[in-house]
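Have a look at this one before I ask anything.
Here we show just some of the chains, and they stay where they sit in the whole.
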Amino acid sequence: MARNRVNQTSDGPEPVDAPPATPEAHRPPIDPPRLSWFDPREFGWEGYLLPAIPIAIAASWFGASPVVRFLAAGVAIIPLAGVMGRATEQLAHRLGPGIGGLLNATFGNAAELILALFALSRGLDDVVKASLTGSVIGNLLLVLGASLFAGGLKFPIQKFNRTAAGAGSTLMVLATVGLIVPALFHNLVPEGRGLEHRVSVAVCVLLVFTYILSLIFSLVTHRDLISGMKEEVAAIISEATWGLRHATLFLLVATIFVAWMSEILVGAVESTGDELGLNPVFMGVFLVAIVGNAAEHSTAVVMARKNQMDLAVGIALGSALQVALFVAPVLVFASYLRETPMDLLFSTLEVISVILAVIVARMVAEDGESNWLEGAMLLMVYAILGVAFFYLPGKAEQGGEPQPAAQAPAR
Amino acid sequence: MARNRVNQTSDGPEPVDAPPATPEAHRPPIDPPRLSWFDPREFGWEGYLLPAIPIAIAASWFGASPVVRFLAAGVAIIPLAGVMGRATEQLAHRLGPGIGGLLNATFGNAAELILALFALSRGLDDVVKASLTGSVIGNLLLVLGASLFAGGLKFPIQKFNRTAAGAGSTLMVLATVGLIVPALFHNLVPEGRGLEHRVSVAVCVLLVFTYILSLIFSLVTHRDLISGMKEEVAAIISEATWGLRHATLFLLVATIFVAWMSEILVGAVESTGDELGLNPVFMGVFLVAIVGNAAEHSTAVVMARKNQMDLAVGIALGSALQVALFVAPVLVFASYLRETPMDLLFSTLEVISVILAVIVARMVAEDGESNWLEGAMLLMVYAILGVAFFYLPGKAEQGGEPQPAAQAPAR
């Protein structure tokens, strides 16, 4: 930012809608020459993970052990997802609040969507649903928790806009209702087996419709409430502002590589689980989801350390919402291109994890204040859920039809 | 209201406790003559539904198809319930806050109670419980949602008293605890079958006791908190103020007709379900309950469009509370006049719907602010629950003893 402010004095043709001058355009000649189209510094710390891309490709070509392929591809996706997110934001910024907001809302979690689509095409429905679950609880507990904790270690009490956090978490509750109804229906109506697909599709239509309403709310009718915040994000996030062509190209290239890495990762997920003794649901909820959300994670923590809690909370809640209201329905709709479609039937442990995450996150967020203990509490709930998922028996996934489960001793 | 303000100049004997002059008493002689005891204009838009009464009676006499009888009787109950509600309020207004409040609290949902009593006497316990569930979730999601949505389309942000809304929704949570404990007990204690009736009765006694405490709170110890609001309602609702005799007669006549229509509707509910392919629980939760609550619905939406959010929220929460704390226990007690009493054992889908409705409504209400998106969210949750109830298999109601239900795949 300081660098940019120095550049303000330059008299180049400055775009009106991008107050922080773009370094490419206005850099004074004294500056050292830079790799104009590709500068690792633009990636922040994530840039150091880029070498994982060739490693993953090589591992895949030479048939390395699945663990190596899984890890390399997973690590490679982290900076690529970051680039996709940043390129989307840059494009959104330049296309103005209307189309830009729409773009951001649609491609914001594109890396996760691509990853899930590859898993879907391989029939790994359990992993797809687990990564959706993991993305929601990861954003609400891990990303939000780490942000509040990291920020709370620096500032005794941090404040944020409770109205915005409240609206986000109420929408999250609605999404949760949608996500649990198919599982509820399946469990409570044994005679209704086979109708879950119809229930899932009807719910997905309602979720997407709600997503559209929430976009109308934030982009049209109540734009003023949100826009101040959007500006701030743009100002803080984009230390290097990219041009329109630059951003489009980066988005395209990163998308292609994310798809490639996702294919490698998804191809190795089952064998990796077998080799490490981890069940595929644990891998989906904790490993795959963390890979997909690493970019949000690092941005939210950086914002919290700068005491920009509105942004940190907004990133975590917004990403969880987008997964529940947009990515999940899109995956269900996409599954109708397969022979057998996917339903939204999450396992009871997943359902309850999402409910608990939403409740705890809302409780922490609703007073508009945070401290490090609240962050630690979110992380602790994440760890407790991790324990439960870790001890799930690995073979359970094969069992097609669940057995009648016994209740706890009623005493 | 404007009409009334003109009449204020008249010097007739104005009752002190009814500031907006009653049109009957003070109308200047120039006015066109009016049908003094029965004026359809007093019914608002609901007046246009009154012709459904003779249609329902004719359909019942000439043995028309059950769908026709069900629809005609259902449509006829809507204006009658409105008249009963208005007559009760007028009487309450004239009898003063003490006895009047008690009257309002007892007869406020009388139409619903009469309808449920007829279903109870026919042994349609499923429909009775479904209409109780439907009344609670209908008030919390449909009535409140439509009010916030309709009001929010006119005003960007609407405010209401969060203390009152909070107290109401906390009472609602207590009522929910009462409503779910018998079902819990039934599910968790297989050895305890047969004890549900004792648990139900004990819970009903506690619910009625809580209702009495809440009346003492609002009518005696904390009257000031609520009374300002009550006055406002009276001033806004009663465009035409009725005399004591007028109101009593209207209450009596409307009650008789509601009973008649209820008998026709309840007699046709099962055959209608069969003919339309709708299961009786869906009909109870969505159709019967909407009929019983139509009056509250229309009043709450009108209040919201006038930005009187305290009233709109108060009507929705108050009606849901009255059903859970008063109507439900009265029905259980009344069922002891039959050979086999009714328990409070709701199905798990009903229990979870009520829990979700209470949680979502509270979340939306607790910040004391609303916008159209919050209203849309409540309506969307109502729609999602509607999908689940719609796909319930119709024959499930016959199955006396439920089979052991399988849990979701635990994975």
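For clarity, chains are labelled A and B in written order, and residue numbers in each chain start from 1.
Just so it is clear, contacts are C-beta pairs under 8 Å (C-beta built on N, C-alpha and C of every residue); 3 or more make two chains touch, one makes a residue touch a chain.
Predicted, not measured: the structure shown is a model, and the values here were computed from it.
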Homomeric assembly size (copies in this file), of which only 2 appear in place: 3
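The criterion applied here is as follows: only the chains that are shown with their structure count from here on.
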Whole-Å separation of chain centres (CA-atom averages), chain A against chain B: 42
Chain B residues touching chain A - in the complex, by the definition given at the top: 156, 187-192, 347-349, 352, 356, 359-360, 363-364, 366-367, 369, 371-374, 376-377, 380-381, 383-385, 387-388, 391-393, 395-396, 403-411
Sites on chain A touched by chain B in the complex: 126, 130, 162-163, 166-167, 169-171, 173-174, 177-178, 181, 183-192, 195, 198-199, 202-203, 206, 209-210, 213-214, 217, 221-222, 279-281, 345-349, 351, 362, 366, 392, 396-397, 399, 401-405, 407-408, 410
